[in-house]
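Shown here: the complex without one of its protein chains, the others still in place.
The block that comes next holds subunit A.
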Amino acid sequence: MAPPVAQTIHRDPALFYWILLPITVVMIFTGILRHYAQTLLQSGPKKQPVRLLRQQRSLMRGVNLRTNANVLSPSSFQTRKAYLVSAFQDGAFLADPENRGKPRGNPMSDPAMMEGMMGGMKANVAMMVPQTLIMGWINAFFSGFVISAFAPARLVKLPFPLTPQFKSMLQSGVGTRDLDVRWVSSMSWYFLTLFGLQPVYTFILGNNNAASQVTQQMAQMNPGAGMMGPDQDPDKLFLSEAENLEVVEHRWILDGVEDRLLARSK
């Protein structure tokens, strides 16, 4: 294998000002724009109807009773358990007792559900539209040259050496194998700024900005990880909670607390 030849590509220094800076600046401004678009599109936290609130919090009460049962004396625990178990089994806390046992309808037909979906869609659109536009713009203006006329002058050189594994990351849109990895194509520069500008946004917009892509994608990974997911049947949740309550082994933490206290103060 021949030793690598030092590649000298003559490029116009003005390209720095006409490609690198514009891409970076445009990326920063779209980030800021996206942040404000997101803020405008955001619908405020939705009001929950009282019945849903009651259903959710009653379930929470059951969970609380199960996890913190040891603060209660045995008699009051038994009373509470009997009451909650029978109420859970009868569906006394359900938001709509008539629909009990029926399969859930199509989520599309429920307007409240639609609203939730629209919220997610809006956030997605606000993210996707500028991304597509900018990518098209960069493709049209900056990277056409690299591929058709093979003008590596469109490239920017990094000031440090890199291993060949970075080739796919840094030279997307460049069809040569032998080009030194240190050259970065404009397309790749776009991707790098796309993911790497988070600290800049934090500096400009403060901590809770909506400009970053990465946090958006993270948020989409687990939408609504709450225990009352929209697709879960609340009746089933209540029944399983009733079962959990039935089998709780109750131990009163106040049993022998005097001895523990005396032993500790010795």
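FYI, contacts are C-beta pairs under 8 Å (C-beta built on N, C-alpha and C of every residue); 3 or more make two chains touch, one makes a residue touch a chain; residues count from 1.
Here is the rule we go by: contacts and distances are computed from a predicted model.
Chemist: Tell me the UniProt name of the left-out chain, picking from "Vacuolar protein-sorting-associated protein 25", "RBR-type E3 ubiquitin transferase", "ubiquitinyl hydrolase 1" or "ER membrane protein complex subunit 2".
Modeler: Its record in UniProt gives the absent chain the protein name "ER membrane protein complex subunit 2".
Chemist: Consider the whole complex, including the chain that is not shown, and state which of A:23, A:72 or A:187 touches that chain.
Modeler: In the full complex, the listed residue that touches the missing chain is A:72.
Chemist: From the list A:21, A:53, A:82 or A:125, which touches the chain that is not on show?
Modeler: A:53
Chemist: Would you write out the residues of subunit A that touch the absent chain, in ascending order?
Modeler: Residues 32, 36, 47-50, 53-54, 57-58, 60-61, 64-65, 68-73, 76, 204-206, 253-254, 257-258, 260-261, 264 of subunit A touch the chain absent from view.
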